[in-house]
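Complex shown without one protein chain; remaining protein chains in place.
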Amino acid sequence: MSTEKIKNSLKNGPDELGYYGEGEKARGGFASGETLMPILKNLQDAFEDAIKDKSFIDKFHYYCKHWINRPSPLYFAENLTKKIGGAKIYFKSEHLNHTGSHKVTNCLFQTLLALRMNKKRVLVESGAGAHFSAAAATCSKFSLPILGVMGNTDIRKVNSNIIKAKHYGAKLEAVDGSLKEAITHVLKMWTNDPDSYYLCGSAVATAPFPRIVQYAQSIIGKEIREQCLKHENKLPNEIHACLGGGSNSIGAFHEFLDDKEVKLVGVEGKTSAALSKGTIGIMQGMKTYMIQSKDGSVAEQTKDLPSGINYFSVGPQHSYLKDIGRAEYTFATDDEILDTYKLVARTEGICSALEPMAAVCETIKRAKGKPKDYIIVTSLCGRGEKDLDVIEKLRGSDFE
Amino acid sequence: MSTEKIKNSLKNGPDELGYYGEGEKARGGFASGETLMPILKNLQDAFEDAIKDKSFIDKFHYYCKHWINRPSPLYFAENLTKKIGGAKIYFKSEHLNHTGSHKVTNCLFQTLLALRMNKKRVLVESGAGAHFSAAAATCSKFSLPILGVMGNTDIRKVNSNIIKAKHYGAKLEAVDGSLKEAITHVLKMWTNDPDSYYLCGSAVATAPFPRIVQYAQSIIGKEIREQCLKHENKLPNEIHACLGGGSNSIGAFHEFLDDKEVKLVGVEGKTSAALSKGTIGIMQGMKTYMIQSKDGSVAEQTKDLPSGINYFSVGPQHSYLKDIGRAEYTFATDDEILDTYKLVARTEGICSALEPMAAVCETIKRAKGKPKDYIIVTSLCGRGEKDLDVIEKLRGSDFE
Amino acid sequence: MILSERLKKIFSAQKPKTKFVAYFVGCHPTYEKSLDIIKASIDNGTSIVEIGYSTSEASAEGPIIKAAQDRVIANKSSLKDVINLAKEVRDYNKDVGIILMGYISNLFMFPIPNFIEEIKKVDIDGVLVVDAPHELKEENTLRENLKKNDIAFIKLVAPTTPNERLKKICDMGSGYIYCLNYSGTTGVKSVDLSQVKKMVEKIKNYTNLPVCSGFGVKTPQNAKEIASTGVEGVIVGTAFVDYIEKNLDDTNLSKNLGKNIKEFTNILN
Partner (left out) sequence: MILSERLKKIFSAQKPKTKFVAYFVGCHPTYEKSLDIIKASIDNGTSIVEIGYSTSEASAEGPIIKAAQDRVIANKSSLKDVINLAKEVRDYNKDVGIILMGYISNLFMFPIPNFIEEIKKVDIDGVLVVDAPHELKEENTLRENLKKNDIAFIKLVAPTTPNERLKKICDMGSGYIYCLNYSGTTGVKSVDLSQVKKMVEKIKNYTNLPVCSGFGVKTPQNAKEIASTGVEGVIVGTAFVDYIEKNLDDTNLSKNLGKNIKEFTNILN
C-alpha cells in the first residue's frame, strides 16, 4: 500500500482537517468536543506514521492472511446469473472472513494501531453486532480489554453476535435505540476515558476515522481488482455494496475511484437512505448527508430491518462521491431484502447477512438485460447466522 | 488425486468388499439389507469411475476453491502456544470453510457424484446439524431436493443449523434420540426410496461410504502437508482431530498414513469413546468398535455435549488404524471441552464449535513440555455459532 | 437345497396349497405371551414361524415392528431368551418350521459358533439375517456353519436385486427364498401384484427352492392375491405385531389373534 499522493487522484484521502472536497462542498471534518480533539490529532498522526512503517503493514497483512483468511474469494454466482439472465454476477465473499463479515479487517488494523499507540483498552459501538464480535475476537487475539455499546433494538435482533463477543471476553453496555445511539454513547464514554482507544466500526464519525477505516477496508477493492483481472482479464463494469456507515462500500470502491469506467453503486436501507433522501448536516463528528429534522436538532429514528445499515447518516467520503457524481446511491426495502435473501440461499447455497442483500437487490435490477460479458461485483459483506431468528420470525424457516 | 495403488501403502483404501485389513481383523464391510446392496455396489462403481474422471475431479476442485474457499488456512496458534509453553500448535482452520465446518467438502463431493449418477433427491442424517446445513447449502447450489433426519436431542442443541438448512430449502424429519437414531432412520428412508442418494456425513456406515468420505476429506491432510512444508519446512510431528464418525480425522490423517514418523491422534467424547472403551461389533452397516451391550442387541445411549461427536460407534478405518497401532485414540470430557472452548476464545479470538475442542484438549496435554520446534497440527473442524445457546445455558456468556 | 428335513416336508405337503409363514417378534410383548401367541399361531394352521430377535439399530423395520422390538429390548429379552422360546415352541410342536430372524450384530456377539451349537440343540430349521449379504465375512462363516449342521440359511431377494446377483443369491440360499414384495421397510407400503409376479417368475428361473414372499401383506385377501403369483409361501408380520401392540391388555390375546391368523390360513388352504 503506497501512501504517496498522485495529483488529482480521488484516492488521496481527505485533507489534514479531515475534509473530502473543498469549500462549501467539503465533507467530513473534525466536529468534536475539545476533550477528544487532541486525542484525535494524535490518532491521525499515529495512523499516518503507522502506514509508512513497512513492518506494521507487513504485520497487518500477515494476520489478514493467516487469521482472517484473506483474500476472500471472488465468487462467480453462476446460478443467480443464469436466473437473472444478464450481466455476470460475482460476489466478493467477505462473509467467509473469520468472524463472518468485512468488519474484522478494520478491527485487525485498528487493534494493531492501538497496540502501536500503547493503548490499554478498546471501546466500540456496534449496530449488527458484527463489528462488536469481530472487535472482541481481535482484542482477544491481541489481549486488549474491550467494551462494546449497542442499542437495545439491535441487541434483540442479533443476539448471537453478543454471546460470541462475550465469549471472547468483551463487556457490553446497552443503550436505548440502535446504532446511532450506540455511536453517540461510545463517544461520550471515550470522552470520559480519552486514554482508551475508540475502534470505530465504519467509515464514519469525526476525522480521522473515515480515512482510517477506508484505508483498512480498501484491501477489499485491491483484491477485487486482482481477482477480476485474473478471472475475467478486465475490470468489473460495476461494483455494488450496501451502506450503513459505508465501510464495506468504500472498501470495495476506493481502489477503483480513478478508474472512471467502473461504475460504483451504494445501496442503503429505505428509511435510512441518507444519500438518497437526506440533507447535509453535521452530527456525530462529521459533515455529511443525513436523515435529520429540518432544524438540525434531531437525527431521525430509522427503522430498517438489517441493523448494520439502519443508520441515519453515512460516511463523509460517500457524500463527497455522490456530490461529484463518482458514485451512485440508492436504497432497498425490507421486503426486497428478505426476498433477495431467500433467492440467494436457494440459488447459491449461501446464507447471507441481511445487509448485503440490499446491495444484491440492486445488482439484480441492474444485471437484467445487460450483455453476458458485463461484470457486476457485489460485496457479500457478511454471513447470516446473526439474522436467523429475525428471518424466522418474519418469514418462517420454510419460506412457505 | 492419483487413484493408483502403491504396494503396502495404508492409503490404498479398503478392498472390494469394503474391508480395511484382513481376516478376523478386517473392519468395515457391507452389513446391509439386500434392498440397498445393489444400490451400494452401484455407488461404489460410480465412485471408482468418477475419481478416474479428470473433469469430475477438476470440477470438485473448482468448487472447493471458489465456493468453499479451500484451502483452509493452517493457522499458527501463537497465543495458545505461548500459554501452554511447549510444542508449536497449528490449527487447520476448517471452521473458515463456507458453511462453517469440514462437512461441506464431503457434501460437495458427494453432491457432484449424485448429479453424475443422475440422482433426483438427497437424503442426509446429521448430528450437530453441520452436515445437514452444509448438505442443504450444497444441494441448493446444485438444485437437488434434500431431506434431513436429526435426533430431537440434537435439534434442541443446534437449532441455528436447522433454520439455515431450511432456508436453503431442505426439509427436516425429526426422530427421537440423536445421531445414532438419525443414521438408522435415514437408512430406512433410503431403503424405502433406493433411487434417492444417501449423502452420508461421516466416514461411517456400510461400504462404500467410509471410503468415499475419506476420499473427499483427504484434501484436508493434503493441504496440511503442503502448508506445513511451506511454513515449517517439515512435516508435523503430530496431527490431532476429534472423532464422531471420524471424517475430519480421517481427512486429516489419511495423507500421512505412510509417513510413520507423523503421530496421528483421534479424540472422542467420553461417553462415546468407542475406540477407547468399545468392543468390535457390527451395526449400522459396518464392523467396527462401538459402545454396545454385551449381547450386541443394543447400541448404547451416549451423552456427550458436542452433538457431532456424540456417536456410539466410529468409522471402520479408524478401528483398523487403532488395531495396527498406526493411530492413537483417546477422549475428552464435556467439562474439559467447555474449558478449552473458553481458552481458545480468549487466547486466539476464535469461537470454535465444541467438537474440535475435544481434540484441542488433547493437544494441550501433549504440547506441554515438548520442544519448541515440535509441531502439532489440530483440526479446527467447525465454528461455534451452532453451540452458543448451549454454552450460554451451561456456562453463561460471561464465563464468570 | 432345502437342507432342513422339516422344511422339505412342509413344502412338499399338498395341503395347505400355499404355506402360511407368520413373523413374530420373539418375547413380544413378554416371553410368556409370545409363547402363547406362537402356539396359537401354530394351532391355527401356520406352517412356519419366523421368530425375530431384536436389535436397537435394526434397519429394515417399519415403525410398528420397531416399537415391538424396542419393547423387547426394554424388557431385556435377549437372543438367548428367543432361543429358549424357540425351544419351547419346538417342544410344543414337532412339525412347524422355526426360523430365527434378525440382524448380524447379535449373532456376531454371541458369537456365531456358539449360536449354531445352541440352535442345533433346539432343532431350529433355519436362520435369516437381514443385514448379512454374501459380501460380509460373517455371512460366509455363518452360511458355512449352518450348512455343516443342516440348518437352512434363508436368503432375501429384493426388487432392486439385478439378475446376476439374484442367481448368486438363489444358489447360496437354502430352506426357501424370501422374496421382498417391495423396496422398503416392513409394513409401510402396499404390494404391486404384477411386480411380485414378475419377480417370482424370475426367481423360479434360477432356483428350485420354494419362494415365500413377504412385506406389505396385510389382509387375508392380500395373502390370497400374493398366493396367486405362484409363491410357495406367504409371509405376514406387521399385521400381527400391530394387533398385539394394540391389544396388550386383552386377556384372550393369543386366542383372538389365533382367530385372525385362521382367516389367513383358511384362505390359503
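Per-chain numbering from 1; labels A, B and C assigned in written order.
Please note the rule applied: contacts are C-beta pairs under 8 Å (C-beta built on N, C-alpha and C of every residue); 3 or more make two chains touch, one makes a residue touch a chain.
Remember, it's a predicted structure, so these values are computed and weren't measured experimentally.
J.: Give the labels of the shown chains that the missing chain contacts, considering the complete complex.
T.: A
J.: Where the complex has a chain not shown, which of A:Pro38, A:Gly85 or A:Pro371 is the residue touching it?
T.: A:Pro38
J.: Return the single residue from A:Asn12, A:Asn152, A:Thr191 or A:Thr333 that touches the missing chain.
T.: The missing chain is touched by A:Thr191.
J.: For chain A, which residues touch the unseen chain?
T.: 17-19, 26, 29-39, 180, 183-184, 187-188, 191-194, 279, 281-285, 287, 292, 294-299
As a convention for this text, only the chains that are shown with their structure count from here on.
J.: With centres defined by CA atoms only, which chain is the most remote from chain C?
T.: Taking each chain's C-alpha mean as its centre, the farthest from chain C is A.
J.: Report the chain closest to the protein's overall CA mean, measuring from each chain's own CA mean.
T.: Checking distances from each chain centre to the full centroid gives B.
J.: Taking each chain's centre as the mean position of its Cα atoms, how many Å separate chain A from chain C?
T.: Centre-to-centre distance between chain A and chain C: 68 Å.
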